[in-house]
Each structure stands twice: as structure tokens, then as C-alpha cells.
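Sharing a structure below in C-alpha cells format, with a few things to ask.
Here the complex is missing a single protein chain, while all its other protein chains stay put.
Labels for the chains are A, B and C, by order of writing; each one numbers its residues from 1.
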Amino acid sequence: MGNGIDEWIASKEEMLKTWRRELHQIAEVGFCEYETTYYIVQQLAELGFTLHTGQAVMEGDARFGVPSADELAAHEQRARDNGVPADFLAGMSGGFTGVVAVLDTGKAGKHTAMRFDIDALPILEEADAVHLPAKEGFRSRNEGMMHACGHDGHATIGLGIAHFIAERKEELKGTYTLIFQPAEEGSRGANAVVKKGWLDGVDQFLSGHLGIRPNPVGTLYSGSTHILATTKIDASFTGKTAHAGMEPHVGKNALLAASSAVLNLHSIAPHGEGATRLNVGRFEAGSGRNIVPGDAFLQFETRGITTEQNHYMKEEAVRRLEGAALMYDVAIDYAIVGEGLAAETDAYFLEKIPKATASSHYITDVHDRMEVNGSEDVTYMMQHVQEQGGLACYMIFGTPLAAGHHHKRFDWDEGALAVAVSALAHILAHE
Amino acid sequence: MGNGIDEWIASKEEMLKTWRRELHQIAEVGFCEYETTYYIVQQLAELGFTLHTGQAVMEGDARFGVPSADELAAHEQRARDNGVPADFLAGMSGGFTGVVAVLDTGKAGKHTAMRFDIDALPILEEADAVHLPAKEGFRSRNEGMMHACGHDGHATIGLGIAHFIAERKEELKGTYTLIFQPAEEGSRGANAVVKKGWLDGVDQFLSGHLGIRPNPVGTLYSGSTHILATTKIDASFTGKTAHAGMEPHVGKNALLAASSAVLNLHSIAPHGEGATRLNVGRFEAGSGRNIVPGDAFLQFETRGITTEQNHYMKEEAVRRLEGAALMYDVAIDYAIVGEGLAAETDAYFLEKIPKATASSHYITDVHDRMEVNGSEDVTYMMQHVQEQGGLACYMIFGTPLAAGHHHKRFDWDEGALAVAVSALAHILAHE
Amino acid sequence: MGNGIDEWIASKEEMLKTWRRELHQIAEVGFCEYETTYYIVQQLAELGFTLHTGQAVMEGDARFGVPSADELAAHEQRARDNGVPADFLAGMSGGFTGVVAVLDTGKAGKHTAMRFDIDALPILEEADAVHLPAKEGFRSRNEGMMHACGHDGHATIGLGIAHFIAERKEELKGTYTLIFQPAEEGSRGANAVVKKGWLDGVDQFLSGHLGIRPNPVGTLYSGSTHILATTKIDASFTGKTAHAGMEPHVGKNALLAASSAVLNLHSIAPHGEGATRLNVGRFEAGSGRNIVPGDAFLQFETRGITTEQNHYMKEEAVRRLEGAALMYDVAIDYAIVGEGLAAETDAYFLEKIPKATASSHYITDVHDRMEVNGSEDVTYMMQHVQEQGGLACYMIFGTPLAAGHHHKRFDWDEGALAVAVSALAHILAHE
Partner (left out) sequence: MGNGIDEWIASKEEMLKTWRRELHQIAEVGFCEYETTYYIVQQLAELGFTLHTGQAVMEGDARFGVPSADELAAHEQRARDNGVPADFLAGMSGGFTGVVAVLDTGKAGKHTAMRFDIDALPILEEADAVHLPAKEGFRSRNEGMMHACGHDGHATIGLGIAHFIAERKEELKGTYTLIFQPAEEGSRGANAVVKKGWLDGVDQFLSGHLGIRPNPVGTLYSGSTHILATTKIDASFTGKTAHAGMEPHVGKNALLAASSAVLNLHSIAPHGEGATRLNVGRFEAGSGRNIVPGDAFLQFETRGITTEQNHYMKEEAVRRLEGAALMYDVAIDYAIVGEGLAAETDAYFLEKIPKATASSHYITDVHDRMEVNGSEDVTYMMQHVQEQGGLACYMIFGTPLAAGHHHKRFDWDEGALAVAVSALAHILAHE
């Protein structure tokens, strides 16, 4: 059934590039992908998929780190100004972005789910021509938001494979669920998709990422390991301001409490049974130089090579927040604003994918597994599928990188889009 | 010569209140007092003083913590929008605010200088009617800037005593220099006035402050002690970002360096010979939760009961910044953005003022000296005068306080204005 | 009645020197002054005082920081070996050292109490001839214990004034209570003497110290100020050891908890209303380099210019210990092992003493008050007397100093002994 796949893909290469560049220009941060969702729906409209949007996509309460009502409203206004129809927008109101597209071939067969994350980052994209999107005119039009992690590519791959399924639906069997997931950054959206039931009964789950580490176009990793379990925590210390010269003893110093917390968070002992991580990435505190600071805010994350080891880090971290607050007699309030699990690609795919893709001219070099050493909330989906007896895979699609992920000059080779679609198409065809 | 002073002041009470309320509404932060300067010049115009503005007021390079060119330009635009004539504004361009008003009686006599600070704070003033300026309609029209330290009152007192001098110039002797000083907050402006020479040859220097601690209207302190020497420092740590999960060892963690600096700054040993203070009032660091933070910024101040003790604190603080930077292999860059000295009111005034003010009905209760335990850059002027053999005084004018200094509901009793003008007038008349 | 005092003292100078040198050689630390107590009792035996020793001197439970039973037993054995009779020693068993000597003249008059502290320090005395006691053969025979704070002199002054009272008892009126107090170092003994009732009903309390700062012999300060209130705390953190390479996460790191406590103790904000101090003077933790440390021990002290300000420091310190322990999930156990109050010499003495001592040839230079800036548990006695309406005084007896207090080469000029006895004698005679 693999006949003609590469030829078909070759005919779509211009389309893939167009989708990618249009998506790149409407970069939107997590739970605010209003323009992006509308765009995806437009591209999928005629293909025969049943499209689910709005509150059908995610269980609202299971989302982590949803922006404030004010922020959401501002983003909705922006989307309206940029042409998203009011009634479509109304359906997504409150951060209910994303699309689930389902196609049942009507023939007995596996239920295959695929996930493509669609959110961007709060980064001001490079405007200098040294950066290809700037040079070639497809830099983000949403200033301060940028696809700096390749999710524009992931959504494009999803559109590509959707077209493939639509065109080959006579030959294919079983059911196909394509999840265009909001808010992967910060590990915030996947859990809410799982809780809505979209992964229930899935036999085979396919997902992947562009890049991670630089590789030539044509490189494919059949799976991954060392996706770290992670917890994202926001912590606020609230003390009491006072004049620092006249009555320093009256203050309750939240900035000092937070500084002490930082040092003691970073000195949590590593776990003897596998790698752990902690990073305090943001610190904001105080108002004026001569005022004992009454407030402090930290953003940090823990990670562990397994869910258990991340749990150890989280427990230790929370105790340290509480201890630091006690020291300085300030209140501590913390919230878990994101969480990801550890998960492994099933060994099944390490055998299957090299065989399935052997005939593809796009794929020149297949490796076993990449050590990711980062976090991904796709793990909620992988774990849910595996717990039900299904099989889950997280591939890596090779590409050179102009700069590291999350950098304002991050860019990659659009040739990797055809490789990724080819890989997925060959896997689907190889049943 | 004290005859009729109280009566004259009684006739001016409404005028004092009007000045104060108009000044309150045009609150402007240090070196941005464009509207305020114009207002003062208008009120002084007809009195016979020679008025000096623009670059004549301050030595440009001796100013501490001047806002950036962008910030100054934005404030100049705001002043223009609010009606300050373009040519007058042009004379102040670049943060050259403030007024020096000089009147020479033509008769031999002392050269008396007086200082009135005119800047406000970057505080959003309370809008609720519980706050008198909000209730009575004279809340700051410059949103985000507020007279929360009484300098609107100080400028008003300056206008009042200017009118007194003008009306009594036939009776008075010697020369009178009234300094309407910018940027007292942060101890940034006084040094530049001194360096311009305005205190050279001054025999007697009078200044003061409303409030400090709550007292009934009518209370007067003839001087002050424990004005703390101070240094204001901004410190930037610059390290190197890295992905916190994949390659934490590659980062140079500026946030950790700054946190360590904070704890070790606050553990500088107190000086055995008198009170010292240190306060880190602001901390900002990092970009994203999963990025090893490559930058961190601290704002802090040191204080000492004497200039020497503040020097000890400053030296220790700088060494700790350097040590923290060395620990984490990050660069440290710091700037002194404000500085104040210690100074004492001369004992001469503790005798003179009670006598001079004995006949005032406004002044009901005269004390010796108040312990300030705060900092004031008026000390540059006091010390300069004293070093030349002159005498210097810093009075406190009693008033109840609705909330502490620098609080968004800070307010005081306008009755204190007449008391202050009465005190100064009686002192001038009592030669 | 002052007639002949100086002449009498002149006749005793050799005796003073002998007492001092013999006491110096039997230096003993607090609550272990077994030889010293016996020596004092021997010298007072024939003078007509009623002598109280053993459990009559101090309320046992009100003593702070009593050595362990093993340590006390070792010191008792040492005293036995050095010739203290077994039955006398038995009366002091368990750290009940010190002497209270009372003489009632039988005539109506003031009840005057005087206090002389008698303990030494755990310091190995300099053996080189550069140190006078070594050169002249009266270095401490109790190795590792040394009179490095002048209490050998204080006890000598007490013996001197006891002889004066005994010889002049016909001329004197009222009652005289001489307290030879144990364990002043660490502020451990005075409270227990007060609790036993020895200061009840006292009208006039006299005490003092040699040195503090170097001054010529003949200098007398009629009182003192800035005796700091203080609390002495021992803190033990107990966690759990673990192999640092294999299972670091299993340990509960007491050393890290204590290190964090130290930094955060030293960053307690100074009190705005007067000087405060904190010093962690000892840190011991851990067993081996490759073991997560399961135990840590800190010795520290807080001080404040008033009892209230010391209380603030103590409260803050205890909270920080608890917070540090919570951070690292270790147990914290702390004990107050010493405490001293703030106290001021009554102004009465600043007038009286210069007059009373005016005729003494020994006293050449009388000052008002010295700022001590150290702590002394004599304050328990001063405060108790003052609370009952009595008057209390803490003088300073001037002497040059060979090295600072608590230094292994500390030494002073024995000429100060006559000055001190002369001062006390003239005060007693001047009623």
C-alpha cells in the first residue's frame, strides 16, 4: 500500500511550506491559539473529518496555567481584529482552543490517534534579515509571540497527514483521530484533552517533534527516551512593607524569603536512582529601593527521569517554600501550573518504523531512540494509551537548527516537513 | 519686626491651600518636574526675585540616577500636552528642572538659603473617597505619580516664604536664595545643586520636612539628628542562559548569583559604633521557567548614622556583589544612582528657634530635635554650608498623617502649611 | 568619715596583689568555681560576715547552662585533687558554687549589696614570658581555664571591701551583702542569685568591671549605659545520614539546614529603635566526607539595647531555626543557656560618686557613663533592685590592657585594684 506515497508528498511540498509560513505568522501562546485554531479548521474543512472545537476539545478544569480572564479577553479581541469570525470565536471563548479531527473509515481496524501541538512562545521574534522568516517575509505578525519551538511545523505535519488520510480513506482501515493540541509549552494542555476522553480506546498513538538536537534532513528517530516528568510551580510570598530606614523590624521581607527559597530549592539533593532537575526561571520582588519588600514571585519547575523522581523533587520543593516562608513570617501561596509525566516509546515501534519507512526516499537515516532530557505533556496521552494496552510512539524528525529551541532566531529546514509526513504516511500504510 | 506676621499668614491661608492642591495634581517624579517647575516660576514671577532655571540650577554630571533619554522625552511630551510652553520646556530639556530664586535686599546682612524639594513618587494615588485628595477633587492628574511624601507642601511653603520676603523686603537685610530642588527621592538632586555653587557663601541654611512621624499641627522641631548617610546602588548580573532540562551545566545562573548576593548583603555585620542599614528593595531576574536565568537585576541601598558608617556598608556590599558573581561565574555591573550624607542641625538653632517663634500663635509646641532615621540629600547642602563656617538647620513641621510616607493614601493636615511659613518668617524676622 | 581610707588601702596593696595572683592561678569556669569558692571563704572567715554557700546561694533551676553531670564531676574531682576538703566540696556538689557574705551593723541604715563575679574562661593561657602572669609565675595552674576577663580582680576587690567593712563596722550603718557570683560568662548565674532572694529589700546596689576599654589607672566611670540585653541559644538539628554517592535523596541534611539557618539568622532586620546583634559563634556538623550529615550544632547569641529589642531578635531567631529545619525535614531542638537584661545606672550615682571620691588620691579622673555595648547578667540584679525602688550602679575601673578581653594574653594593671577598692570604700563612707 506504500506505493506512490513519496510521489504524493512531492506534489504537496509547496502546500506544506505555505501552511507552515502562514501558521508561523499567526503565532499565539497557549490557550490563546484563536487564529491558529480557525486557520486549521479552514484547512481541514473539506476533507471529510468530523471536527470538534471549543469545549469539546478539553476538560476545562483539567487545564493547567490558564491565563487570566483579562489576558484571554485581550487575545480574543486581537483575534477578532485579525479576522476570526465572531461566532467562531465565541465558541472558543475562555481559552478553549484546539481542534480534534476524527475520520472513521467504516472498516474494522485499529484506532490510531496522532497529536500535533499548535502553540507558540512569548518571545519577540528576530526582525533582522539574518533570520529567515524575517528575510522572507513570514515573521510573526503577533508581536511578542513566536513559533520558536517548531509547533507551526507540527501543525503543518498534522494538516499534511490529514490530507493523506482523506485521499486514501478507501484504502485505509479503522479510525483516525488527529489532535491539534493547545498549550504544550508549560505542559498545560494535554492532560485536559485526555480527561475529555479523546485517547480512550486508542490502539496506536503517534506523535513527534522537529529538531530537539540538530540533525540532517532525512534523519528519523523511531522513538524517544528520557522524556522527563515535570511539575511547573508558581509561588507567591506575601509579607509586609515597611520603611527600610526607620522601621526595618516592622517589615516582613518577602524578597529575602524568596531568595532563601531559591538557594535552598537549588540544593535539594539529587535522587540516587536517576536524574532530577530544578530550575527557578523567574524572580520578581519588591517595589522601591527604600521599602522592605512585601511581595515576591517565583516561577520554577522540577523534573525527574521518572514520575516518582519528579514527585520527590516536588515534595522537597514545596517543603522548602514553606520553610522559607516560616523563616521570614510571610505567607506562601503556590500553584501547580503545569505537569508532565515520564513516558517511553514502546519497543514495538523501534522494529516497525524502520521497516515501514524503508521504501521512503525522504527518510535516509533511521535511529532507535533519542534521549530527550526535556519535558513534554504528550506523555499524558502516551501513558493513557499504554495503560489501556495500546502502543505509543514519540518520534524525532531531524533538521538542522539555526539557533536553539526557544531562541528568538530559532529556525529549521522546511524540508523536514515532507520527511515527517512521509514517515507518518508510511506507518499508516504499513498495517 | 515680628509684628503682624501671624496676621499676614492668616490672610494667605487660602492661597497656601490653593498652591498645595494645584501642585498635588501635577505630581511629577525626580528630574521630570516640568509642569511643577513651570508652575513655581509662574507664582514667583512678579515678586522681584531673580529666577534661575534650566542648566543654571544643577551641574548636569553631578546628578544621580537621571532617567533614560526615552523616559525624559516621554515626560517632556506629557508636560507639553499638559500646557507647558514649548520654549520654557526647551530650557529644561534633559531633566534640568527646578528653580533657584534670589533676592538681594541691597543691605548688608546674612546670606540665607532655603531649600524646598519638589518631586513626587512613582505611586498610583488612591482613588477612593476615603483619601481626601480623591474626595475633594485634587488627586494627581498624572496617573502613576503621586505626592506621597509631602513635597507639594514643601514647594508651597517655599512659595509662601517667597511672598513674605517680597512683601517685607524693605525691612529685611542681606540676601535670600530659595532653592526649589528636583529629585530628592533617591537622594539624586541636591549634590548637583551644590556643585553648581548655589550654597557657596551661605551663612544660614534653613530647610525642613512635614510629618516624618505623626504630631499635632502646631508642633515644631527646631532641628533633627540621625539623618542617615545613604548610597543607592543598582546591580546587574549577566550570565548565560541554557535549557534547564538538557544542559543545566552550560548555564551561568544570574538569578542564583543574585539570590546569594541578597542573603549575604543582608548579613553584613552591623557597625559597632552606630546604626547601619541595608535594603534590597527590588529583584528581577530570568525569562522563562525552563531556562537557566542569564540575567538578574537588584536595586538596593545602604545607610549609616554617619557618612563613615555608610561607607563601611557600601564597601562591604560591593565586595559581596563581586563574590556572588565569582561564585556563579557571571559578570557583575553596578552603578551608584543616589547618595546622601549624614548631617546634624547646628545647636545654634535649638536656642534661636524657640525664641524667634515664641510670639507665633501658630506654633504651640517647640521640641529640640527629632531623630529622623531616614535619609535626605539636603545633607549635601547642610554639610557644604557648615564646611564654610555657616549654620544649617533641618526642622520638622508637625502634622497628623493619614497613612505613612510613600503610601498611596498618604495625606496630612494643610494647617501645617501656615505653621511652617510662620516658623520660617519668624526666624527671618528675628535677626 | 572618709578620713584615712586611702592610707588604709595603701597598707593593703600587697595583700590585694597576693589575693589576685592566687585567684588567677586557680581559674575555674562557671559553676565549677570550687577552688575559688573555697579560697574566698578562707579569706573571709575571720571578718565577722555570715557566709552562705552551696544551695543557699542560687536557686538551682534558675541557673542557665549548667555543665553536664559528667563535667561537674570531673571538676569536683579536680578540686579535690587540688586540696579542697571533701566535706566543703560536698556542700557545693552539682555546681552550687559562689559565696554570699552578709554583715549587719546592727544600726539602722541602708541595705547595700555589692556583686563580684568570680568565674574564668575556657581559654589556654599564654605560656610565653611576654605575658606577665607567665613571666612572674602566677599563670593558671588549671590548664585550659584562664581569668581572661578580670574576674580574679573583681573577686579581689570584693575581698578588699569586705576587709574595709569589717574594720569600719563600728562607723558604718545598715546592712552589707557581698555576692561572689558564679558563672557570669554566658550570662548564667545572676538570675539564680536573684531568684534566691538575695537582692530583695536592697536599697543600693554597687557593681563594676575592670577595663572594658583601655584607660589609665585612676580613671573611674560612675556608671554605664548600653549594657545589652542578651539571650544565649544552643541549637541542634537532627536529620538522617545516608551515603552521599549512592542515595543522597535518602538523607536529611542537618548541615545544610544549619548553614541555611546561619545565613538567615544573620539577615534578621535590625530593630529601628536601637541596636541589635546576633552572632553564631560555633558550628559543628557531620561525621565523614561521604556521608550526608545527620547532625549539626550551633551556638549563638542575640543582643538588644533594651530587653524588648533582644526579645524581638530572639523571637525572629527561633522562627528561623524552625524554618530551616522545616526546609530540610530535620528536627530542631534548642535551649536557652544564658540570658541577660538591659539596665542603666541610676543618675543618682553620676552625681554622688564624683563627690564621694573627690578626696581619694587613687582616683584621678571621674567620667559619667561608659557605653558598654556588651552584655552582663548583673542586670538581673540591677533591675530587681530598681523595680523595688532601690538604686543600682555599674562602674568601670580604668586600667591599660595588654590584650583584649577573652584573649589568651589578656592582662591589666594591678594598680587598678586599689582604685576600685578606694572608690567603693569612699561611696560607703559617704552616707
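Here are a few things to note about the model shown:
Throughout what follows, a contact is a pair of C-beta atoms (placed from the backbone, for glycine too) under 8 Å apart; a residue touches a chain by one contact, two chains touch by 3 or more.
Computed from a predicted model, the values in this text were never measured in an experiment.
Shown chains touched by the missing chain in the whole complex: A, B, C.
The omitted chain makes contact with just one of the residues B:Gly30, B:Pro133 or B:Pro270: B:Pro270. The missing chain, though absent from the display, is touched by one residue of C:Lys12, C:Arg303 or C:Arg409; that residue is C:Arg303. When the whole complex is considered, the residue among C:Leu23, C:Leu44 or C:Leu263 that touches the unshown chain is C:Leu263.
Considering the complete assembly, subunit A touches the hidden chain via residues 263-264, 266-267, 269-270, 272, 275-277, 373. Taking the whole complex into account, subunit C touches the unshown chain at residues 186, 228, 230, 232, 243-248, 255-256, 258-260, 262-263, 266, 277, 279-293, 296, 299-301, 303, 373-375, 404-406.
Listed by residue number, the positions of subunit B touching the unshown chain are 245-251, 253, 256, 260, 263-264, 267, 269-273, 292, 312, 319-320, 322-329.
Note that only the chains that are shown with their structure count from here on.
Think of each touching pair as a link: the shortest run of links from subunit A to subunit C has 1 of them.
The chain closest to the protein's centre is B, with centres computed as averages of CA atoms. Relative to subunit C, the most remote chain by averaged C-alpha coordinates is A. Between the CA-based centres of subunit A and subunit C the separation comes to 68 Å, rounded to the whole angstrom.
Note on chain placement: the centre of subunit A and the centre of subunit B lie 51 Å apart, centres being C-alpha means. Here the CA centre of subunit B is 48 Å from the CA centre of subunit C. Listed for subunit B are residues 263, 266, 277, 373, each touching two or more other chains.
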